[in-house]
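Here's a slice of the assembly, chains where they normally sit.
Chains: A and B, in written order; residue numbering restarts at 1 for each.
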Amino acid sequence: MSGSASARRTETIPEWKKEEVAELVDFLESYQSVGVVDVAGIPSRQLQSMRRELHGSAELRMSRNTLTVRALEEVDDGLEDLTEYVSGQVALVGTNDNPFGLYKQLEASKTPAPISAGEVAPNDIVIPEGDTGVDPGPFVGELQQVGAAARIQDGSIQVTEDSKVLKAGEEVSEDLEGVLSELGIEPKEVGLDLRGVFSEGVLFEPDELAIDVDEYRADIESAAAAARNLAVNAEYPTAQSTPTLLAKAAGEAKALGLFAAIEDPDVLPDLVAKADAQVRTLAAQIDDDEALPEELRG
Amino acid sequence: MEYVYAALILNESGEEINEDNVTAVLEAAGVDVEESRVKALVAALEDVDIEEAVETAAAAPAPASGGAAGG
């Protein structure tokens, strides 16, 4: 963004827009992390309650998209990268929390909502196995029509297995809308959808922000296991690897003692046990009782 | 996994696992550090009991390497 370009544009816009942009710039500069959220389809009453919920940790700011873009460009600093997310019904969100925390908070605030015919499924729609609670009637046919495994059983309509009735990205039909509504299934998640966040010089997209803590825990475990393996296999003594190394060395000595039948006091009890096991095994293969003492007879 | 190893060193040395420290360790190892990965790591580890995870690893045979910090 060249200074002269924005200066030229500033001259041509009315005063109230300049003030609005200046306010937006103040907003953008007052937070460590700033993002663009999609607010499409959120009823204004719900939006108000979301604002209240976020109060104290994040703030929403809505404006005309052209002004929002202008403000983002004016702040520069990399924030102009967010302009690509400004389209449709969006709002700016600002927080001093880290962007991962913001994402988590926004996801948690989402609420389920019914989906209407003509809408595109945001994820696979599944009718779960179980009793629908609906009395036998034409509804069983409607279920089967949309692809659910349904039949009448024990006096009501049952879905006999989890049935995927629509794939993500496909359009909801009138029939499916009716069935989902009858069953009270709300496949949509409505809420503030984070499109991108700019935080302390780094731009994040939602897929980077959806941290799977379990995966990180698993990574910690495998890193720790890798280090243990390396320490033991390279015979590098640490507080963790040394007990294993000692046990391994002791196990090796024992194995050698058994293998070579070394007459060592530490090995002999095992050798005696081994000899006994061998005698029993051999005896088990002798099917003439007369050849065996009573204790070994099958 | 180098990001995770860096966190584990800090865990053992008793230093805080924050962006600056993780970055410092990685840079000392000649890693071309990606700031977003450091941020994600630090944020994610806030919710992980590292001691417990390390002990779990000690008790179980080595798990196959994970995905999140991989690559």
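The rule is simple: contacts are C-beta pairs under 8 Å (C-beta built on N, C-alpha and C of every residue); 3 or more make two chains touch, one makes a residue touch a chain.
Quick caveat: nothing in here was measured; it's all calculated off a predicted structure.
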item	value
Counts per chain label over the entire file, given a single displayed copy of each	A x1, B x6
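As a working rule, only the chains that are shown with their structure count from here on.
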item	value
Inter-centroid spacing, subunit B versus subunit A (mean Cα positions, whole Å)	19
Parts of subunit B lying in touch with subunit A, wherever the complex brings them together	1, 4-5, 7-8, 35-36, 39-45, 47-48, 50, 53-54, 56-58, 60-70
Subunit A to subunit B touching residues, read off their complex	98-101, 199, 201-202, 204, 208-209, 211-213, 215-229, 240
